[in-house]
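So that we are looking at the same thing, I have put the structure below in C-alpha cells.
The complex appears here minus one protein chain, its other protein chains still in place.
Chain nomenclature is as follows: A, B and C, assigned in order of appearance, with residue numbering initiated at 1 for each chain independently.
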C-alpha cells in the first residue's frame, strides 16, 4: 500500500537559520509530508534562495505570511499544515493568521508573549477544529516516552520530588569582563525584549523543564517562586525556581546560559516512593532507573525491558545513537498521523495525539510569566491559573 | 541558486530490513539525491510495497537487479548511483553488474567474500572511472573527523599504541544454555556461511576496527595473529587479535557479539608520545583527548577547539546529539558532492573525497581473511598484502 | 627525628556506631595522636567492650562524660583533645563541659541545636584560647582543596552562580506505602526532634552544602528562602532552597534522603565569568573544570596542573582512589598540627589552620534554622546574621 502523504508550508526557516532546517530534515526522515510552500525570510534573497534549495514552485514562494495564508487557504491543493519557525515575537500574529485561514499550525516554542495571546490562539484553534502543535520536541525522544510509561505504570510509586535543570554556557561571553574589555559588542536577539518578550533564558530553555515534567508525570505547577539574574542586561540569563505541584510536593528548577561546562545540559529527575528516574538530553538514548533498595539500571532502547508502545519510536538498533533530529521526527510523525486521520474523517488514536499542543504552549507562557513576576517581586509566590 | 540534485536507485533495503532505510533517511537529510529506482527485495510483495512507500514509478521498480542495471544504464535519465544494501553474499555480483553497466556504486560493508572479488571490483571501477564507495559510515561522525585532524596535526605526537574493541551482546541467546533448553531455534543469517562467508563477527563488526584505525591514523596493518571462538557454531562470535603496524608498533583488537552489557560498544583509542585520543560510537559527539602530563579533555562539537574543516560536518549546536543517521548523511554528502563534480566535469576536492572506497573495502576483506586464517592455524602470524 | 605525638579521648563512638570508628581510623592513618581515654557509650557493656578493643586503660574508661572532663583535666598527662561523635542533641553539653575543663574540642556536625548554644561555645573557646574544630570533613578531600585554590587564583573568574545538592535515598522505606503496609516500624533517631532538633535532612546533610560553598568560595549567604517536605513525619526529609549571597548572586540548593538512585550524592558546582568547577563526593578524586569556551577538563590528583600546597594532601599516586577516611585524616592532620604548635608555643601556619571551626559550626546552625524558619513561614526570605 502506498504511503499516504500530505503537504506543508513553512514561515521562517531560511537557509540562514538553524531550527527551520531541523524541522525539514525531521519531516523528511519519514517522507510523509512534502514541503510545497513557504515564506522563509523577510529578506527577499534569502527567501528566494531557500525556496530554490527546497524546490518550491515560484507561485508558492511568498514574500509575506499574510499573502501565504490567504492564497494557500483558497487553493484546491492547499497545504495541510504550516510550520512556524520564526523569532518568538512573531509567533502569535502568524499562527493567528493561519488559524483564521483554516490551516493547521505547528509552532515553535515559546508559543507567544502573553497569556492572553496564548489563550486566544487556543480558543481559535478549538473553534475552528484545527490542529495546533507546539514543538517541545524533546518529548519525542524514545527514552522520554519509556520514562513516561514507566511512571504511569507505577514503576516509581507515588511521586514525591522533582529536580530539573537546563544549563548552557553559550552566552558567557556576554558577561565576561575579558570580553567586555576587548570592546566586542553583543547583539544577540534573544537578549532583546522586542524579540524575546519578558524573558530570555527562562523563555528559551527554562520552559522545557515545566513542559517535560508535565509530560512525564502529568503534574501541574500550582505556584512557584523564583530568582532571576540579568547581570546588567535587559533579560534573564540565569534563574532558580522552587515550584509547588498540585499534590503539595515540590520541585527545584534551575536554568542558565552562563554555566561553563554545560552545552545543552537538560536533566530531569523524578523521584517516587518506590524508585527514581533520570533522563539527560545530552545522552538521550539512556534512562537511569533505580527501584527502591535496588541497583541503578541503565535502560537503553532495546527489547525486553521497555514497553512495546514506547519502543515503537526507536528507529535504530540499541546502541546506535538516535539524536535530536529523530526526536523531532517522532514529534512530526504523530502530528502527521493525526492530520492524515482527521483528513480521512477518522479519529486519531491516543498514540497519534502524543504531541504537545497549544494548551502546552499556553502553560509554558504562564510558567515564564510567573517566574519573571515572582523574581521581580522579591520572590513572592505566584499562582498559576 | 537552486540546489543541484542527482538520482539514485537501491538494491535491497525493503521496508522489512533495517539498514536500507537508514541509507534512505541519511540521503533524505540533505535532499540532494532522489530515490527513483529500486529492486528492494526478491519477495515481490515486499518489493512492490517498498516501491510504493518510496513513490517509485512502476517502470523503475525491478524484480531483479540485472534487469535494473541493464534498463537503467540505457535510460537518458539513468540513476547517478546505486546503493547496495543486500546481505553480504550478494554484494559482489550486484556491484559488478552495475559497474559493468557504467553506474557509480555505493555498497555496504563487508564489500564481498574473497580478496580476489574485491580486487576485481576495484579494477573494474578504476577502468571504468566510476565512483565506488563503501559505507564504513562511522567515519562520517564529526568527532571522528576532528580526531583524525588532531592526529594529523601532531596533537598526540608519534603514534605508539592502538587499542580497539567492538562489543555487542545481541547474539548471546545463541549460546545460552537456558535458551537452548527452551527448544528455541536460531537461524540468524549472519551465522550462515552461505550468506556471511568465512566470518560472522569479524566480518560484520571487527572490520570496523581495522577501517577506523586506518582512517584516523593512516596506519596499515602489516601482520596479525588471532583467536576466534565459534562456540559450536559455523562462524566466529568472538575474536581477539594482536596486530602489527608498518612502524612495528602493535595494537590489541577485540570484537564480540556475546559481551553482555555492550549494545554497540565500538571504542578506538590511539596513543602517541605526546597524548592520547579515545572515541566511542555510543557517545559519538564526544572525544577524549589527553595531552601528555595534562588533564583529560572532553571535546564536543563546538567552536574554538575543533578545526574549521571538521566542524563543518556538525549539523546541530553542540550539546544536541547528532546520532548515527547524520554519520551516514555526512558520508553520502561527500559521495554526492563527488558525483556532482564528476558529472559537471570538475575535480572533486580532498574534502569531497573524504569517504571510504573500494580500496578500503578490499583492505577490510584482507583483514577478515587474515584473522580467520590465523585463528584456524594456531594463531600464526598472517601477513597482509 | 621522632614523630611528635599527642593523645586524645573520645565521647561516643562505640563499636556499635559508625562515625566514631571513622574518626579513629583517620587519626590512626597518620599515627600522630593516640587514643588513651573514652566514654564511648551510655551502655556499660558497649562502653567497656569499645574500651578494650581500643586498649584503653581501665582508669581512663569513663561511664559519664562529666567525670571524664573533670578527671582528665586534672591529670598531668591529660588528653590533648576530645573528639565528640555522639548524637546531635548531646554535642552542646559535652563540648561545653570539655571547654570549661580546658580541653581542646573536635566535634561532629551539626554543632548543636540553637544559634545561642553555638555562639556560647564559640565564646567560651575563644575566651579559653582553645581549639574548637567541627568535622565538616569533606573539606579534607585533596580535590576540594585544589578547587578552592583554583577559585582563589581566579581560574573561573568572578563567581556568578552556585548549584549544590546532597541527595541520598536511605530513608525511602520511611515513606514507602509498600513498607508501611508490611507493618514494619521505623524509629530512626535522626527523625526524632528530641535527638535531631528542628531538622533531620537539612541538619544532617544539607548543612554540608552551605559549608562547602563557603569553604570553596568564601561566599556567605545573606538570605534564603526554602520549602521542606516532612511527608507526615516530624522532621524534614527533603528540602529546596534558593540562597542569595553577599554579592547578590544566587544559588540553588537541594537536599533529600528520599532520592532513589543517590547513595551519597553530594555535588557542588561553582560557576564564574571565566569558567566552572564541579566536584562530586562519590568520585572525590576528580574535579571537572571548564574554562570559558574550552573543553571540559577532568583533573585528578597528579602533578602538573594542581598546585603544590593542595597536592601535598594527596597520599597516593593519581589513579588510586583515596576515599572518605583520607578526607577525615587530612582534616585531623591539620587539627593535630595546630595543637602540636600551640602546645609548643608556636604559631600555627595558615595551612595548619585549614580545618573547619566552631565559627563554621555556628554558621551551619544559622543556616539550618533559616531554612526551617523560611519553610514554616510560607517560604519567606530569612536573613542570616
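Basically, a contact is a pair of C-beta atoms (placed from the backbone, for glycine too) under 8 Å apart; a residue touches a chain by one contact, two chains touch by 3 or more.
Being a predicted model, the structure only gives us computed values, none of them experimental.
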{"item": "Residue among B:275, B:319 or B:361 touching the omitted chain", "value": "B:275"}
{"item": "Omitted-chain contact residue, chosen from C:53, C:74 or C:248", "value": "C:53"}
{"item": "Selected from B:52, B:149 or B:244 as touching the chain missing from the view", "value": "B:244"}
{"item": "Residue touching the undisplayed chain, where the options are B:87, B:102, B:193 or B:291", "value": "B:291"}
{"item": "Touching residue (missing chain; options A:247, A:294 or A:347)", "value": "A:294"}
{"item": "Contact set of subunit B toward the excluded chain (per top definition)", "value": "156-158, 160-161, 163, 165, 169, 172-173, 175-178, 225-227, 229, 231, 238, 240-242, 244, 249-252, 254, 256, 258-262, 269, 271-276, 278, 288-293, 296, 378-379, 381"}
{"item": "Absent chain, residues of subunit A that touch it", "value": "289, 293-300, 303-305"}
{"item": "Contact set of subunit C toward the excluded chain (per top definition)", "value": "1-3, 18, 21-22, 24-25, 28-29, 31, 49, 52-55, 168, 170, 262-265, 281-285, 300, 302, 316-326"}
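Basically, only the chains that are shown with their structure count from here on.
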{"item": "Proportion of interface numbers common to subunit B and subunit C (over half same, under half different)", "value": "same"}
{"item": "Approximate Å spacing (C-alpha centroids) for the pair subunit A, subunit B", "value": "34"}
{"item": "Mean-CA-position distance for subunit C and subunit A (Å)", "value": "43"}
{"item": "Whole-Å gap separating subunit B and subunit C, where each centre is the average of the chain's CA atoms", "value": "55"}
{"item": "Multi-chain contact sites of subunit C, meaning residues that touch two or more partners", "value": "289, 293, 296"}
